[in-house]
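All protein chains but one are shown at their positions in the complex.
Each chain carries a letter (A, B and C) given by its place in the written order, and its residues are counted from 1.
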């Protein structure tokens, strides 16, 4: 597969959907030169959104971290996270009772803005299980894994409640070579044990792309999918999800997919991006 | 779980999404009394759509079969099928080459209206594999399973092309007690052998519900999901899909889920409908 | 399915293989009356073995816990555990380096009798990853889940070593209604994340039954499988494993399978025991 220059592609589109990790930033911070890309997009009146499997914080806090790094163009409105979908689900489907969660106080804050009562799995007493109306996997931090993941298993054996996984990623990078198990990986283990059907939000699920699409159209963006480009570093989430939604897709080699593997991976997985670029950096 | 009367529920909603098989019809034809339901809906100005995992024919032909049975309210515009999503995908993502398909002439007709060149897997010569730009699973009929499913496997080993499954159902009922393997079941076998990622359309995937929602809103229907009700006979497709999209859901006991099993199934699967009704019939 | 009296069955066999939990004991200790069963077996010259998915301790310590409860017939020689298979694997296949383990000091003691150097995942420094020649999942205790399961993931991303799961159970009962995630459940999560093939020991795998069979034959037991009976409380481990190995099987209703569910479960799972008995107790 031939490498294409990102600049030559991007100007044929009106809206760009960016994956976050591996595309805009990595474990060291912003990917060097990515600020130029956003200058270029602004100069060419091309709109953009960040579409990210992340429920560890609300969109405001996610945007803040970009701004703190100098990418001031990423405001709250530019963020589409899987946590936003999980919140929407709870808003529509859970009106009463208490929502138990696995995550930090920061992760649940955005859900509490719905007016829902919440309780950390760490604070839950199983004797009060009947008061719980839903269980939400938000983050891999904020609780004691051994004590509290076991508590989540027993909660789901005691009461039959909807269980929401607000980030389907199984792991995430923490340094150049180390990863950490993500909330999606923990949720998979619990589901494998209790054998119930959880409700999952996050790429590659179409709902993420539709949410982003509608969010963009409402803010005046193009409604023609042919004018939208999805940029990601992972075939099995960003690219297959974008393809299925009908978008053109760019695989960048600045994250999960390494330059030497790209052809082999595309062939083995059968997931075919429209373009392959070294990175999303425009010099 | 308590049974509720369908009539008492339905009048609180503005739009009803109906699953087809097990809700409106079964192997003997229309479910007795279902015509009354549609009279009731018309009388009360409640809108409705049929949301069905079916790619064996286009929406016009699917509607015709309802009309031939006497359910004249089901016109082409009232049908949302997984085949329509598959067609939309091909329209956006496959502009050239020939689309190979597993299915009948009737199943591919709706795709050919895009102007795409198509070839039945039965007529495909593997020496011409490089001319094929996509493979689509449409129906379980129209080809010789032994010769042609093997041909599909070898096609996907020869060329790296998107593969579309236009109906995720693994089987469908043909008489009161017999079933037949559906195109989704065949596609699962092929994917298990070639180990590539196929693109699937059909409930419970959110895309089906969003497609129906947008289709309905464009025709003047309500845009408030709280006013839409999903009615189905299968927890793992209709109900979990409707729930995830944020709709209220009704499980009816006229199809896949039998009255004696309903409580057990809901508890084992962890999929919780808003209501359970004997059927969608309003007397 | 008709219930049969255990006493009437058991005297037609020369050797009985018993599952442990749910058959001989439960969360309260020995199942009341089970001592009579072993008196009966001794009186009738029927041999017996306990076949258990357990690697938390060696066979001597497992036997000791039966003896402490008053079941003095269960000596070290009567125990066949999945941990014994894992130890045998290490003996044959790992001759050098250090074996890292997830488990307690008690769980690794039996492996250390091989003369192998071991290190708890809790004490492992990833900078020394290249010294590790195998990773073994022994128990769900003895380490900090959050810190150390993540360490196991990163170990397997750093070095390509055989990974052994010495107990395939996903969870185990701790009280009448609560369970705890077992080492097999944790191993499944790690395998799902690193996507490597682990080597698993435990029922229903045939190797457990063959190991027990050979162990029994060596001690003078019958070599005719028709004279051996497997007794268990779980269709998907004890019964399918015993069936596949060619043994007659008894499902008892004193553990995982409740009296009201037995017919349904046998039909849904398609796993058919030769007999169903209330329990293994002989009054």
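Everything below uses one rule, namely that a contact is a pair of C-beta atoms (placed from the backbone, for glycine too) under 8 Å apart; a residue touches a chain by one contact, two chains touch by 3 or more.
Because the structure is predicted, anything quoted here is derived from the model rather than measured.
The absent chain, not drawn in this view, touches the displayed chains B, C throughout the complex. If you put the hidden chain back, the residue from B:30, B:153 or B:262 that touches it is B:153.
Although one chain is hidden here, its contacts on subunit B can still be listed: residues 126, 140, 144-146, 149-150, 153-154, 157-158, 170-171, 177-181, 185-186, 188-189, 192-193.
The omitted chain makes contact with subunit C at the following residues, 88-89, 91-93, 156, 160-163, 194-199, 205-207, 210, 225-226, 236, 240, 243-247, 266-272.
As a working rule, only the chains that are shown with their structure count from here on.
Averaged C-alpha coordinates put the centre of subunit B at 44 Å from the centre of subunit C. Separation between the centroids of subunit A and subunit C, computed from CA atoms only, is 40 Å. Shown for subunit C are the residues in touch with two or more other chains, of which there are none.
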